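Sharing a structure here in structure tokens format.
All protein chains but one are shown in place.
Each chain gets a letter, A and B, in the order it is written, and its residues are counted from 1.
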Amino acid sequence: MARNLKLVAEKITREFEVKGGRITALYNVNLSAWEGEVLGVLGPNGAGKTTLIRILSTLLLPTSGSAKVMGFDVVKEPEKVREVINMASGAERSGYDFISARKNLWFFSQLYGIPGDEANKRIEELAEELSFKEYLDSKFYSLSTGYRQRVTIARAFINRPSVVFLDEPTIGLDVMTAMSIREFLKRKARDERITILLATHNMPEVEAICNRVAIIDKGRIIAEGTPEALKNTLTLCAYAIEIKPIPVNLGFLESVEGIKGYTMKADSQRGTATLQVVLEDEELLETVLFFLSKNGIRVLNTWRKEPTLEEVFVSYVGRGFGERESES
Amino acid sequence: MKPGIWLRVMKGRMMVRIWSQFGEYLWIISNIGFPLLTSLSFALLYSSVGLKSFTGFAVLGGIMVSFWGNVIWSMASQFNWDKQEGLFEIYLVSPAPMSAILIGMSLGGIIGTAPSAVLVGISGYLLFRPEFSVSSVPALILTFVLTLASIYALGMMLSSLYLAYGREAETLNEVIQEPISMLSGVYFPSTGSLSPFPVAVQVLASLIPLTVGMDALRKVLFFSGDNSSVALNEFTLLVMAVILLLLSLRILKILEEKGRRDGTLTVKIS
Partner (left out) sequence: MNFLRYIASSMRIGIYHDLSWTNPMLSIMLRAVYPYSSIMTSCLIFTVGSKAASKFTDVGLLYVMIGAFLYMHFASYAWVPTLAIGEGKNLFVFQYIIITKASSKFYLAGRTFSSFVVSILTATIGFILSYITMGSIVGHFPQLSLGPYSVVSIFAISLLNIPASLGLGYILASYALYASKFEWALPAYIAGMIMILSGALFPVTLLPYPVSFVAQYIPFTEFIRAARDVLLYSNMSDFLLSITTGFAGGLILLLIGYFVYEYSEEKARKVGALDRRLA
């Protein structure tokens, strides 16, 4: 079966005027997505994911570069693009409080001119698929966060869009709700050939549902490929080292040649931290342990890690998501 | 654009309003409080100076203030609230025509406010029994419809304009609500021989659709006016409604383009 390219972004750059100058939110971003593909855009908060979605969904103009959705130019033909897309964000409220979920969805279907019967049928189908049928007639304000988000996701698919942009759609949701939404998205892409661009900083989510992933940092796409391919390119080795006490500063590691990057997660309750290091050579581990000990840090445990997307990110950027977010 | 989408969007937005208002009877009860008690106060004020015949002005004012309040708080500030809640961007990324959304919002607002306005009118009538002198019901209906059309068109324009603002839009709303209500003579004639204002202020007040509408409504309700005596008012209201509607769509387009350029269409920026 011939595959169709549904979304193409070429050299997208976006700058914002801020007090005291300009900031570049996106720089020379190239991206493409195929029919029925779930493309993950993975990056820490502030990396430029939302800006990218806003440009592709016609809400924001790029400073330079171009993008096409279903062959329509997002800059010059926003009206045509809007016919074939939809979007949802985990941060939005996305509904009128005093009317039911069903009526909210019916209203949003009317924004696309869907005839009443067809809209009602579609609402029933989506409610069934996202398991909120019993809440369809509940007032929107009375729904829990999880059910509101199910309604929000249903809204994004109400017009049978060809391309859907989702910005952190499962943020703040419990594991079961997040899982059911992920399953739904996978089915939509697979069965209805809908292209989904999923912006997230949730790595397990990307690994669970994305066919391909583009890793973004500071407005630049730094790597792109299937999650497996990206992990396989990691010829480096990753280690997890449990240490005590929690170090204030790990700057000394930067002077060690051969360390491609590191990230640390602290467990303040236990007073320990897990340091993840990506090394060019496994023999460098000894050197890392030596430096830790030299700086008064006790090593409790060490083990080799299967590479994850986080290690991929660390190997490219030299830092983990957490550190990147606190830097920006 | 898909055929029929304009009507569907208009109906959709109208129904949201109607469902919201009628789905919560408390809305109706809540909305009556301020216009009812204010008009009662002013009717009593008229009575206190021994002018019972003017109590009808206060009751009519109460009815129209219900709609004016709806224009200010549910029309003018609506897009701004939608923007803050993340709903406005859903409109924008859809092919829905903004004119249909604005008109649907207005029609829904009028229908949703009608019960409150009727209750205010009935209560005022039962309490004060003001004297009406209606000689032409068609003139009354036409004047009423055109008044609502023009004030809701003003609401549409403000709604578009407020997109350029953040939280301060609410304060601006508060700032304009009462002066417009005062200048347009909701509770007393602000133009014509009974007006307390000097001519220059009367001319200024006549630029507000509510003034023209209230003046015409008083003529047909209390002074036996027919279509010929309010023809100028009706024509002015019609022109104002059309101009304000076109202006609101133009402002919306300009602000949308500016918003896409500057990144101000949505609240969050990352």
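Quick note on the criterion: a residue touches a chain if its C-beta (ideal position, glycine included) is under 8 Å from a C-beta of that chain, and two chains touch if they have at least 3 such contacts.
Since the structure is predicted, the reported quantities are computational estimates derived from the model, not experimental observations.
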Out of B:Leu40, B:Leu87, B:Leu102 or B:Leu255, the sole contact with the unshown chain comes from B:Leu40
For chain B, residues touching the missing partner are 24, 26-27, 29-30, 33-34, 36-38, 40-42, 44-51, 54, 58, 167-168, 171, 174-175, 177-179, 181-182, 187-190, 194-198
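We take it that only the chains that are shown with their structure count from here on.
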The distance between the C-alpha centres of chain A and chain B, rounded to whole Å, is 44
Residue positions on chain B within touch of chain A in the complex are 1-5, 8-9, 11-13, 15-16, 19-20, 23-24, 27, 85-87, 89-96, 259-263, 265-266, 268-270
So, in the complex, the side of chain A touching chain B is made of residues 14, 16-17, 25, 45-46, 48-51, 54, 57-61, 78-79, 82-83, 85-87, 89, 91-99, 103, 106-115, 139, 155, 159
